[in-house]
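Of the protein chains in this complex, one is absent; all others appear in place.
When the chains are written out, they are named A and B in that same order, and each has its own residue count from 1.
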């Protein structure tokens, strides 16, 4: 992750920009990407693709001609999306156009305006307070041109065309945990999964927050039934903070339940949040009415209190940088995410070929309850649940047994020709599934 | 309310009686009534309309010829429904025929007999204990004749013929909170709502407890599907006691939910009771098998304990009078009831005309979450619920947001042509409504 983040952390990756495209190229060197292009002005549902923002230089000069703010040092120094300006102004006028962070007086805030356009600068409060003099030159060499919104997609083809979308946004300039680090985790995950043939196709999306997913879903709306779910990933490397699972709006789809199970069995402090109640990124649009794709979100953050918008220290400032990034936390995030994918991948619907309960000792499967009572007790519980619409995971979650233990026992039953195993596709959204509360849900 | 109650409080308003009819005439002077007449002896479901009870005079005289009990002072002095009598009796015989209240020795109890007919008197225990002498004349000039059970109906015609029935019983002689005061509230509510065209037709019923509703429903059974619900009102002006919502038997119809929401958001102490478990008046018959109209009950009372039948002090005595009536409490009762009616009236089913989540900033509807996080958070929650079978109220209740706030936002979406609004009629009893547990309920 370090290598990728070092190359991309400081880039000026705004929604449609040179650096956004450059970031996709860097990803493409690691895992091959297909790039989708959606032109400025085209409509996607209720939304319209914006223009490309180009910036070449920007500064504030004092009356000695010294650059007291120099955009080349940090892309955050200019309001993201700023209009061009070239003007001499008074101290009073200048201060009105400088955004600062009261909470972090030593850090540059990350500020943006895309709809009510304006020009402006951002700097540390302490730096601003040291500005001397009364006359200044402000210069921003920016422009808006037609361009393409880009979405980068990496695919690991599965046995089924039904796919799971893993997504991270990479469009927050000079921010690390906020977006980019999610991409770093996904790249490494894709590399680690390389060569497997998963049950479901896995699609990795690197995009601009929300509008990227909106454009992608709009142009793939006819094939939307192929998408069985989504996982949005961000802020994996926040120091000291717990993993947060934000559920899909159904809260109990197979994806929600597997993610919940993996987090719970991680023996770490974890937080569970309702859909739309914690952080709303691309998952918000996936879960929205008419789209209706269950999408969970994984991040590291404190549980949000009412009116508290700061998910982690240095959020939306120049402090969200590599120096403050906790790689150990990000690695743990990756391992949790990977376990979710692997359970989802290995899970199978169990087709019973006998009636009742099999004679375990005839198949050398009997476990003496006087010697291993715990295993034996679970075996009865497992056998009682082997009915056609339940999967291995259903049994293990409902009874709080380790997935691997159940999986091994089920494989032995298969070897003894007592059962068959099938894809979970037919029970992905099953109202017959007694573990599901989705009883009223009929997928489109 | 004072005016109406002053004119009617002391009347001898028994089930079928002159004073009952007189009370309807007094109501009719305020709000026009249609009077339904159901003759003595006619059958209504399993019930039969009783005879009219007429009483002209009644007294107990001592051997000096003094009226030691005089019915003309208070209609409660005679057992309501008493047979005529004219006889000289001993002290012992007399005392067997006098009903008293041990709990309130200074008050006359309200006693009645309609089925196993008898004659009798009621007086304060302390008054009875002072009776001297051994020989008495008892005289009751009463008779039973054929008559008509009356139901008074006031209508506020709505856009739909589907109607809500608001009801109060006025048949408890010389009682105020117990029945009559509910009528006082309904009269004022009808006056305050005059001139509006509500979504649903509102029908105000003034009647004799239970038998009035039974007769009305029997004679309107063919049109019973037009009745979407009922609200029974009584005991609004009990001093110091909380509002009690007794649910319909379903407990979660739209009517139950709106009433519950309004009571909860009143920031007053309130009590919630299950159907048939608190006070069973006309609502009992509305909710009964084969009728199956959801009917809630609003009253002021303490939560009933087992075997404790006294809903408020002076219940069923001469102390349930105007002197002990708390008009401020009754006004608050009225305002709560009115809010229930208004939310029910303004609520609309939302028809989404876009897919996903709209681009709020394009429609000038975006609220900056950095400035107004609470509103903004709710907006996402609201947008995520805009699906065809939910109403404005559904969204606000489920997410605990103020109805007016949601209503205003929904109106803006309508102005932006993003949604249409429709009557809630089609989702009044909807098993598709995920907020409802009425899944098995199919209206007739």
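Rule of thumb we're sticking to: contacts are C-beta pairs under 8 Å (C-beta built on N, C-alpha and C of every residue); 3 or more make two chains touch, one makes a residue touch a chain.
Since the structure is predicted, the reported quantities are computational estimates derived from the model, not experimental observations.
Touching the missing chain, out of A:143, A:274 or A:387, is residue A:387. Here one chain is not drawn; of B:11, B:207 or B:275, the residue touching it is B:275.
Panel shows subunit A; residues 352, 354-359, 361-362, 366, 369-370, 373-374, 377, 380-381, 383-387, 418, 432, 434 of it touch the chain omitted from the view.
The chain not shown here touches subunit B at positions 45-48, 114-115, 214, 217, 221, 249, 275-277, 280, 284-285, 287-291, 306-307, 309, 440.
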